[in-house]
Structures are given as structure tokens and as C-alpha cells.
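Yeah, one chain of the complex is gone here, protein chain that is, but the others are all in their spots.
As written, the chains take the letters A, B and C, and residue 1 is the first residue of each chain.
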Amino acid sequence: MELSSINILDVLPGILLVTASLIAMLSIAIRRNHKLIFGVTTGSLLGVFIYLIIYATNHSFTVEPLFVIDGFGTFITGLIVLSSLAVSLLSYAYFEQREERKEEYYILLLLATLGSAMLVISKHFVSLFLGLEILSIALYSMVAYLRKREKSDEAGIKYLIIAAFSSAFLLFGMALVYAQTGSMDFKDIGIYMDSVSNNGLPLLLIAGFAMMIVGIGFKLGVAPFHMWTPDVYEGAPAPVTAFIATVSKGGMVVLLVRFFGQINGQHYPVIVLSFTVIAIASMFIGNFLAIRQNNVKRILAYSSIAHLGYLLVAFLAGGALGVEAVSFYLVAYFLTNIGAFGVIAILSDQERDAENIEDYQGLFWCHPKIATVFTAMLLSLAGIPLTGGFVGKFYLIASGVSAQLWLLIIVLAVNSVIGLYYYIKIIAVMFDKPKAFEALALRPRLYLINLITLVVLSILMIWYGVYPQALIERIQDFLK
Amino acid sequence: MNEVQTVSGLLLAGILFVLGLVGVLIRRNIIFMLVSVEIMLNAAGLAFIVAGSKWAEPDGQVMFIFILTMAASEVSVGLALILQIYHQLKTLDGDAANKMRG
Amino acid sequence: MQITFYIAGAIAVLSTMMVITRFNIIHALLYLVVSFLALATVFFILGAPFAAALEIIIYAGAIVVLIIFVIMMLNLKAEAVDEEKRWLTPQVWIGPAILSIILLGELIYIISSMETTGSIAQMVDAKAVGKSLYGEYILGVELSGMLLMAGIVGAYHLGRQKKKVIHRFLEDVEE
Partner (left out) sequence: MKELLWLIPFLPFAGAFILITTGSRLSKKMVPVIGAGSVGLSALVTLLIGYNFISTSSASFHFTAWQWIDIAGLSPAFAFHLDPLSLIFIFVITFVGFLIHIYSAEFMADDDGYARFFAYLNLFVCSMLILVLADNLVLLYFGWEGVGLCSYLLIGFWYTEEKNGYAARKAFIVTRVGDTAMAIGLFMLFQNFHTLNIQEIAAQAPQLWVTGSNTALIIALLLLGGAVGKSAQLPLQTWLPDAMAGPSPVSALIHAATMVTAGVYLIARTHVIFELAPIAMLVVGIIGAATLVIAGFAALTQFDLKRVLAYSTISQIGYMFLALGVGAWSAAIFHFMIHAFFKALLFLAAGAVIMALHHEHDMFKMGGLKKKLPVIYWTFLIGAASLAALPIVTAGFYSKDQILWLTLAGENGNIWFFLMALLGAFVTSIYTFRMLFLTFFGKEKTHVSHVPGRGMNIPLLVLAGLSTLAGFIELPHSFGHLTIFSDFLSPVLPAVKVQEDFESIEWMIQLIAAGVAISGVYVAQMFYVIKPELSDELKSSAADLHKFWFSGWGFDGLYNFLFVRPFVFLASINKNDIIDKFYDGLVALANLFNRIFSFTQSGILRWYIMGIVIGGILLLSLGLING
């Protein structure tokens, strides 16, 4: 397709994001000003989101050969943009307090958002790879953004090496698939597989998929490719961690759902078996690692491993219900995670992030508002009724039941109980007697932005728990 | 002029890929790890070119170019980070970066 | 032609082995250049002359040079080589060796299982690549521009040295 024949409106969200990052870069070149570039970033993210709301359609069209823009993609793009907006709002206060140069962060944030947004509308290996790498490369620098912190550097190099390493796996796998099928388009691969599936899939194809799963599994942070998660979560600045937990993983989940749907993954026992093993391992490993952990960021990292395992249940269930469940779960999961890391960001001081569980002791008595938000988020992660997390989990189970994935459902139920333990542990600590602690010097004005963001997130999260039907209908609308 | 079997090309790519992998696993020096990852990415690129040649399509080479782009950015960020780490830790030992664990 | 392929392939494999086993990083990088050159030949034989050129220009020419440049900036001394010697002991090899042999075995088995009829490398010239690149994959090219931008911004931020805030003498003492 020639450039001139591409309908600009089709890819406008992407173009807007690109433009925004360019404007951000230019504005840095002219004058460094944190407030200005923050305004540019939030403004453009908001603009993209409003555009998506106004022009969002649920009819699907393709921009050959790379992209397909359909309701699912549009919905998740909106979610991603909104999450980036929230992350960017949380970032302002966080970076304002630190002496590092802050401005480049926003360019990287916009680029990473772009990468993730491209990922969710990909229908081709090339766009998959490019979206993924834009996201990854922007993230390397974001993770290591606070250069003076050893932990941040360490997390950055770990993330970089492992990401590049697993990208190599992904690429090699894609090459094998391409060598076997002669196409890099998801749909064509599916057609090819259909045509040969009678005498079993060719080994080369299976090997290709296996190696691709390594790359994808890394990005999702599922077992056994999960080991980087806690270290990177711990080392990265809190807003960046929020970003990794949500936008980065979410984009990959959606891509996986799309790919899996196009190749009719449920029909191939090998693929289903692989993902079943991964899902079960992730749930158990994530939860078991979390139970004795005392670092809140790491607890959330382990919990995210388990949550991705839960998500794979709906993914394996497939079908319309499965996709709905994934979409709903992602919304709830995004809201809660950004909220939880937002709380960590608020409480962090210049030296280090508030990650030790002792930092939260007696929080209810010093900062009742923040503690309430955090409690709400943790309850949602634990899946307590009347939170978004509960409805999400319920949705997952419903989709699993309809696909009769009994083993996975039982494992999910068992793990929900295990998970309860460590979420409640944090809440219990917050209700504890406060240790003699000098009240955190929260800078009032900065703090206000964060607090408002967090309160909005919590209200949304509870709203989707009390009245999820509006969102469910909206999702169903988009997925038609 | 080209009678080279695709299989041979893929085999070569596979061997190089595993060699790169060995490099990542055995070297403690972060620069060596980065170099080894480059070898793996290069091997993946080779595999794409082989596949492209098999189907007589330019897509394989296109993908190779994108891999090249990615490898270049990867290396530049990686080296910047290594510089930073060397200033912080005064070492290039990958195993020394284990402040975070558990 | 086939024989050239095998020779180039063998050189690539051998020099890559040298890369991962050298103690002196500069030597290793030189072997890496050799490996890239051999691979470029392979690309050429496989019918991808454009890729061959890029391999030399970008990989051998730019990336390796970049790495060497950084090594010079780090100003690694002779101890670095000794350190490498200490790190690269036989017991470090065992685990990775087992894993790699299993992986290699599986890969070779899988790749060899491919049906060979009609899978002959064919020529795809630079013109076709260019047409494809700036035709159907044009959006990909745009995106790779963004990819580079992310790399540059990141490298700029991370690589920038800290402002020297303390006095020169003091800093010397500290080092």
C-alpha cells in the first residue's frame, strides 16, 4: 500500500501519538520546562482519548498489510491511552521531586504508548515486532531513568538484556513460522494451518510457535519467563512500574488474543497444552512467591504473574465470551494496578520508593485517604465482591466454565484463596499502630494531582464493581 | 547459481543462534552479554533472509532491515546504560548486579 | 556456489565461537567483524545482496565501532582481561553447555525435518526490497523511525555524564 493511499483517519491515533512525541522533543529543544512538557503530554493523550471516544467505531477495516482496526483494538487502544494518561499524571509529582532531568521521560512515555497501541492493532509479524520493540526500547530507558539509583540501573540492564534475548527467540520463531508458511500475516498463517492440520502441524511450525511463546511469555511475565518481573518492578520508578504492569503487558495480551483467534489456537492441542501449563505454573509460582514477601513492589510483581495466569484462562477459553472476559479483566486490572503503584509513588521519598511493608504501618491513621485507596485496590486485586476485580474474575470463571476448563478453574479458585493472604497482610499492616514516624512531607500541590488521579481511579474501579453492566455492554458493543 | 538448500541456511542460523545463547549464559561481562545477544539477533535475521529466499519474497529482507534498526537502537541504549553502571558500580560484572532478589 | 556457502558458514560459526570465548574484548570484537563479513557472504549467496551490504555497513561498520568506542571510553586496563579469565572457569560452562546442546539438538532435528523439495534459495534483489519496503511496509518504516527515536532519546538521557559538582582534587581522591 502506498503512503498516499492510506486513509489518514484510520491511523490517526497513531499519528497523533507520533506527533505528540515529536512536539515534546521539539519543546525540549526550545526550552526545558517540566510543566510545559507535562502539559503537552497529558494534553495530547487526552486528545487521543477524546478522538477515540468520538470516532470510535466497531466495524473492522484493515490497513494492509500491517494493521487491522476493529472494535476490540479500538477499545484497548482507548484503555491504553487512558492508562498512559493516568501514569503521566502520577509521574509529574514523582519526577518533580527528583533532581534528574525529567523532560525526556515524557517522550519515552509517549513512544512506549505508541508501541503498545500499535501492538494491539497488529495483524502481521512486522507490525508485531516493531510495536513490541518501540515499547521495549522506550521502556529500557524508562526503567533506568533514575540513573543515580543503583537499583534503577540494575533493573534497566536486566530488563534490556533479557528483553533483547527473548526478542531474539521471538524473531527466530517468527522466521521459522515464515519459512514454513510463506506468510507473516496472522490470517494467512491460520489458513495455512487449516490446510495442513489434517496430518498434524509441521514440526517447524510448532517449533516456531514455541520460540515465539518464549518472547511473548517474557513480555507477559508468565512462568517460567517471569523471573525478571520482581527485580524490574522493584528497581523501576513507581510510575514506570505501573506502566510496565499495565500498558506493556496489556498490549501483549491483546496481541496474543488476536493471534490466537486468527490461527484458531483452540483447535491445536499442542498450543492449548503449552498455555495451560504456563497458566497453571504462573498462578502457583506467582502466589507462592508472594506469600512471604515483605517488599510491596515485589508482592505486586508476583501478584501480576499470578494475574496474568488468571487471564490466560479466559484467553484459553476463547470465543466471544473469552474476549469479553479478557477486555473486562484488563480494564479492572489496569485500574487497580495503576492505583496501587500510584499509592507507592505518592508515598515515595527522594531516596527510595516506599516499598518496604513497614513503610505502610499505620498508614490508616496518618493518611486515611491514601490508605483507603490502597485498601480498595488491594481488595480489588484479591477479588472481593463489589470491586472491579471481583467482576473481572467472575467473568474469567464464567468464560472458563463455558469452555469447560475445569482444571484451570479449580487452580484459579485455589489461587484466589492463597492470594487473599498477602493482600490482606498489607491491609492489616496499614491498620496497625503507626510506628513513631515523622509524617511524610507530601508537597501539597503536587500531591493533589496524584490524589485526584487516585480517587478517580478508585471510584471507577468501584463503579465497575457495583455497576459493571455498563462496561460489559460497552465491550459487547465494541466486539460486535 | 543458487542451489543452496533452505535447510542448510536455517541450520546455520540455528547454530549461530545457540552460540549466541551460550555467550549470554557463560559471560559475566555485560558487554559480552550484549554482544552475544547481537549474535542471536543476527542469527534470527539470517533465518528471515533464508526464509525470504525460499519464498522468493522481499519480506524476509525487509524484516532483516527492521531487525537491524532494532539492534542498533538496542546497542546504543545498552551501551549508554553500561556506561552508567560502570560509573556507579565500577565493574562490568553482570553477577554483581544482584542487589534485588527474593 | 554451494561450497562457498559452506566455507563462509564455517568461518561464521568458528569466528562466532571465538567471539564468545575471548578474554580480551577487543579481540572478540574483531572476530565478530569477521563473523559478520562471513555472514554477509552467506547473505549474498542466498540471494540477498542488499542485506549483505547492510550487514557490512551497519553491523560491522556501525554497531561494532560503537561498542569499541564505548570500550575506549571505559578505559579498561589489563586487569579486565585477568578478570575475564577468572570469570570464565570450566564450571561456568557446564550448565549452559548442557542446555545449549539440548536446544541445538532439538533445533537441528526440527529444521532437518523440513521437507526439502522446492526449498531452494532464490534471488531477491535490492530493487524488490526497496519497492516492498517503501510500498507495502511504508508504515513499518515510519514506525522504525520512532524506534530509532526512542533509542536515541534513551541513550542520550542514560549516557549523559553527571555534572561534576565536587572539586577536581576531591574527585581524584574518591576515585
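We take it that contacts are C-beta pairs under 8 Å (C-beta built on N, C-alpha and C of every residue); 3 or more make two chains touch, one makes a residue touch a chain.
The model shown is predicted, which means the values in this text are computed figures rather than measured ones.
Asker: Can you pull out the displayed chains that the omitted chain is in contact with?
Answerer: The chain that is not shown touches these displayed chains: A, B, C.
Asker: Touching the absent chain in the whole complex: find that residue among A:289, A:316 or A:331.
Answerer: Counting the whole complex, the residue in contact with the absent chain is A:289.
Asker: Looking at the whole complex, which of A:36, A:191, A:384 or A:398 touches the chain that is not displayed?
Answerer: Missing-chain contact among the listed residues: A:398.
Asker: In the full complex, which of A:22, A:36 or A:472 touches the chain missing from this view?
Answerer: The missing chain is touched by A:472.
Asker: What residue numbers in subunit C mark contact with the hidden partner chain?
Answerer: So the residues of subunit C touching the missing chain come out as 95-96, 99, 102-103, 106-107, 109-110.
Asker: Identify the residues of subunit A touching the omitted chain, counting contacts across the whole complex.
Answerer: 157-158, 161-162, 165-166, 169, 200-201, 203, 206-207, 209-211, 213-214, 217-218, 223-225, 227-228, 230-231, 269-270, 273-274, 277, 284-285, 288-289, 291-292, 321, 391, 394-395, 398-399, 401-402, 418, 466-469, 472
Asker: Under the stated touch rule, tell me which residues of subunit B contact the chain that is not displayed.
Answerer: 21, 24-25, 28, 33, 94-95, 97-102
By definition in this document, only the chains that are shown with their structure count from here on.
Asker: Would you kindly tell me how far, in whole Å, the mean C-alpha position of subunit C lies from that of subunit A?
Answerer: A distance of 30 Å separates the two centres.
Asker: CA centre of subunit B versus CA centre of subunit C: separation in Å?
Answerer: Computed from C-alpha means, the inter-chain centre distance equals 5 Å.
Asker: Between subunit A and subunit B, tell me the centre distance in angstrom, where each centre is the average of that chain's C-alpha atoms.
Answerer: Once rounded, the distance between the two centres reads 26 Å.
Asker: Of all residues in subunit C, which are in touch with two or more distinct other chains?
Answerer: In subunit C, 107, 111, 114, 137, 140, 144, 147, 150-151, 154-158, 162 touch at least two other chains.
Asker: What are the residues of subunit A that contact at least two other chains?
Answerer: 126, 130, 133, 137, 140-141, 144, 147-148, 156, 176, 179 - these are the residues of subunit A that touch more than one other chain.
Asker: Report the residues of subunit B in contact with subunit A in the complex, numbered from low to high.
Answerer: Touching subunit A from subunit B are residues 6, 10, 13, 17, 20-21, 24, 30, 33-34, 37, 40-41, 43-45, 47-48, 50-52, 54-55, 57, 59-60, 62-63, 66-67, 70, 73-74, 77-78, 81-82, 84-85, 88-89, 94, 97-102.
Asker: With touch defined as at the start, can you tell me which subunit C residues reach subunit A in the complex?
Answerer: Per the stated touch rule, the residues are 106-107, 110-111, 113-114, 135-140, 142-144, 146-147, 149-151, 153-158, 160, 162.
Asker: Which positions of subunit C touch subunit B when the two form their complex?
Answerer: That would be residues 1-2, 5-6, 9, 12-13, 16-17, 19-20, 25, 28-29, 32, 35-36, 39, 42-43, 45-48, 50-51, 54-55, 58-59, 62-63, 66-67, 70-71, 73-74, 76, 80, 83-84, 87-88, 92-93, 95-97, 99-100, 103-104, 107-108, 111-112, 114, 116, 119-124, 128-129, 131-133, 137, 140, 144, 147-148, 150-152, 154-159, 161-162 of subunit C.
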